[in-house]
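Structure first, commentary second.
Only one protein chain is missing; all other protein chains are in place.
The block that comes next holds chain A.
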Amino acid sequence: MAGGFVESLNLKKTCAEYRVGLWQCPQFLFLVMGAVIISAIMVTYIVASRYEEPEIASLVVLVLAAILFAIGNLIVRAFEQVALSSRSKSEFISIMSHQLRSPLSAVKWQVNFLLSDAQRKTPDAASMQKYLQTVYDQNERMIRSVNDLLEVNRIEDNDLVLRPTLFSIEDITKKIAGEYKSFAAASNVNIEVAVTGLAPTIYADEERIKYVMEHLMDNAVRYSSMGGKVSISIAVEGGKLVWKIIDQGAGIPPKDQKRIFEKFFRSDQALRYQTEGSGVGLFIVKSIIKKSGGEVGFTSSLGQGSMFWFQLPIKNNV
């Protein structure tokens, strides 16, 4: 008895480790099915021994078979869930490793070249600097990829813990816009920031909100390959902070609009413009904003541009 009890506790633990409820947990369902089979046979035996009519016994068997069928179905679904999550994990690994391999091979080739250059009598100082800068940039890219990977993992494990602090959304927006200026100028894009009224100080996870803004700004610039304007506006509407970014870029095809916040989703359209990226950015953006008690959304028309926005509650009386 004690052994069975301990085992049943373990079962609960096992299912918790799989992060599924009991009725989606294969081990538990298997146990239930076993119990149903045993009781079915017992009940059939008792019924058959008490009643003369074989119809009653077969009716009981029929009902129990139906229950078994239903449980069997649940088990298959549970396995499906497991298979699906394992597929999504392996998809994740394959995307992320490609994502890491690109900067890794770039660094490899740069260092390769630097080493062969160092062996020459007259190493070229100017090209050396370019190569070293590339090594640095690619290393930064790897750090960002790994950070994204960890963040996605935290979100999936429901383990995203925010570290709120007071900060000025206006200052940070302007700071990021400043940092993106030269990147934007390279594609003939001009970034403007407009603030309506007095932008409030908000209480939120500054680093993560910064990630959200950087990501939205990065997208706006990246998909404006023909140049144009990116306008950011900050306002307070209905007691909430509203941050908007409008671009005149490629826009999102209607068929892809439903899916852009999905993990790993990258529209074919996006790939035509920008091959770098793993398709987790907007997934992270949405998770951060939701966790912060806000909302995020967009409108877009193909060939004319997109408008992404998020709103956050203003809690500045901390």
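Points worth noting:
Criterion: contacts are C-beta pairs under 8 Å (C-beta built on N, C-alpha and C of every residue); 3 or more make two chains touch, one makes a residue touch a chain; residues count from 1.
The rule we apply is simple: contacts and distances are computed from a predicted model.
As stated in its UniProt record, the chain not included in the shown complex is "Response regulatory domain-containing protein", which appears among "Response regulatory domain-containing protein", "Large ribosomal subunit protein bL17", "Ion-translocating oxidoreductase complex subunit E" or "Aspartyl/glutamyl-tRNA(Asn/Gln) amidotransferase subunit C".
Here one chain is not drawn; of A:116, A:165, A:196 or A:299, the residue touching it is A:116. Touch with the chain omitted from the figure is made, among A:13, A:87, A:101 or A:175, by A:101.
Although one chain is not displayed, its contacts with chain A can still be listed: residues 94, 98, 101-102, 104-106, 108-110, 112-113, 116, 127, 130-131, 134, 137-138, 271-275.
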